[in-house]
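The other protein chains are all here in position, but one chain of the complex has been omitted.
Labels A and B are assigned to the chains in the order they are written; within every chain, residues are numbered from 1.
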Amino acid sequence: MSTTQFLFAGFGGQGILFSGKFLAYKGLTEDKQVSWLPSYGPEMRGGTASCSVIISDTPVGSPIVSNPDVLVAMNLPSLDRYEDAVVPGGTIYVDSTLIERKVRRTDVTVHYIPATRLANDNNMDTLANMIMVGKLLSEMNEFNEEGINAALSKVISARHADMLEFNLKALKIGSEN
Amino acid sequence: MVVFDKPHALSDMPMHYCPGCTHGIIHRLVAEAIDELGIEGRTIGIAPVGCSVMAYDYFNCDMIEAAHGRAPAVATGVKRALPDSIVFTYQGDGDLASIGTAETVHSAARNENITIIFVNNAIYGMTGGQMAPTTLPGQVTQTSPYGRDTNHCGFPVRVCEMLSTLDGPEYLERVAVNNVKNIKNAKKAIKKAFQNQVEGKGFSLVEVISSCPTNWGMTPQKALKWIDDNMIPYYPLGVYKDRSAKEAE
Partner (left out) sequence: MADKVLMKGNEAIAEAAIIAGCRHYFGYPITPQTEVAAYMAKRMPKIGGCFLQAESEIAAINMVYGVASTGHRVMTSSSSPGISLKGEGLSYLAGADLPALVVNVQRGGPGLGGIQPSQSDYFQATKGAAHGDFHMLVLAPSSVQEMADLTVKGFELADKYRMTSMILADGTMGQMMEPVSLDYKIAPPPEKPWATTGTKLEREHNIVNSLFLVPEKLEEENFKRYEKYKYIEDNETMYEEYMMDDAEICLVAFGIAARVAKNAISEARKAGIKAGLIRPITLWPFPKAVIKAASQKVKAIISVELSMGQMIEDVCLASEGRVPVTLCNRAGGMIPSPKQVLQAIIDANNGGVK
C-alpha cells in the first residue's frame, strides 16, 4: 500500500502539465488510483506552471500536493518556492542546466540532470521535461516500456504520432543519465 | 355570410388593453399573418414584460412568457431547439430598446431566423407612464415631469436605424397603426417578417409606432393625430433594411 505525491514545477512552455499528465496516465494504465491538478489562471502565462500528481494504491484524498514526496524542479523560482515543502526523505530532481545552485536540504535525495542541455544536444528542445521524467522513472524502478508506451499513446494524439518516438527517446536519455 | 371575423390565431380571451390602445390592432395583424401563412400549429410566440405581458393568453399558438427584455434570447433558444418552428417575439419599447438592448442587438447581429414585433409608443404603459428609451425630447411623463431633458437623460433610441448598421439582420421596417393606410402597410410588413422566417431568410423586425392615450393623457383620436405630428417626424416610417430585395435588384 503506497501513495506517492509528485509536484512538477517550472515555467510555462516547458511541458510541465504534459509530463504530469503522462505520469498520471502511466499510473492509470497500471491500475493505480491517480489524480492530476494543474495551477491555472494568469500564472500559466509565462510565469510559473506547476501540477500536482498523486499515484496511489488507495483512493486519492485531496488532489492538492502541498508536501511532495517527489519534486521535479525545472527552473530556479520553482526550486526556491518548493524546496522546503518536500517531505523529509523525499526526492528532488533538478534541471541543472537552468538551475545553477545546489539543493540546500540535506534530508532529501537529489538528482541533478542537465535536461535542457541534453534536449538541445539531441535536437529535442521541447522535451527536457520528458528527460526529467525518464530519470525519475528509472530511479523509481518504474521504467518499463510497456507502461510507457501505453501512457504515451494516451497523451499524444494520433495525428502527432511522430512525436511518440521522440518522447520515448527523451525518456530513455533521461533514464540513462 | 361572415364578412369580417376574428383570426383563428387570436384566442377568445377578452383583452385587458385600455380603450383606444392600438395593441389590439397589432395583435390582430400578427394573428392574420399567422392565419394567412398557415403556420399557427408550428408557431411559438414569446411575450415580453410590459403592457403586452399577457399576450400569451391572446394567441392560440404555444406561448412563452419571458423575463423583461430577454425575449430575443428565449426566441433564440426555441428556434435553435425547433428549427422548423416559427418563433416570434412581441415586445414594447422599454423591453426591447432599454433593458433588452443587448439581446436585441445580438440576436440581430447573429441573424437569428426569428420575427420581432416591436411596439413603440414612447412610454412605459404598464407601470403607469414613465419615460421610455423612445420618449421624445420634451415629452412629459411621470419620470420626466418637466419634459424629457436631453441634457440630463439623453436622446431617444431609433431602433431600426441603429440595427440597420449591422450586417446581420435581414429585414427592418418601421410602420404605424394610426390610420387605415398605415395599418394596411403595417399588415404587409408584419406578414413579410413572418414570411421571411418561413423562407429561412433570417432576422426580421417590424417597429410599429403605436399610441398610448391613457398615459399620453389624450383622447384616442388625439393620440392618433399625435403620432402623425410628433412620433413619425422623429421616427420616419419606411424600410431600413431588406437584404433579399436589395440582392434581387
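In the analysis below, a residue touches a chain if its C-beta (ideal position, glycine included) is under 8 Å from a C-beta of that chain, and two chains touch if they have at least 3 such contacts.
Being a predicted model, the structure only gives us computed values, none of them experimental.
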In the full complex, displayed partners of the excluded chain
A, B
In the whole complex, not just what's shown, which of B:A102, B:C153 or B:A245 touches the removed chain?
B:A102
One chain isn't shown here. Among B:N60, B:N121 or B:Q197, which residue touches it?
B:N60
Among A:I16, A:V34 or A:A115, which residue is in touch with the absent chain?
A:V34
So that we can see where the missing chain sits, which residues of subunit A does it touch?
21, 24-25, 28, 31, 33-38, 40-41, 60-64, 66, 154
Can you list, in ascending order, the subunit B residues touching the missing chain?
11, 40-44, 46, 53-54, 56-57, 59-67, 70, 73-82, 85, 102-103, 105-106
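FYI, only the chains that are shown with their structure count from here on.
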Compute the distance, rounded to whole Å, between the mean C-alpha positions of subunit A and subunit B.
62
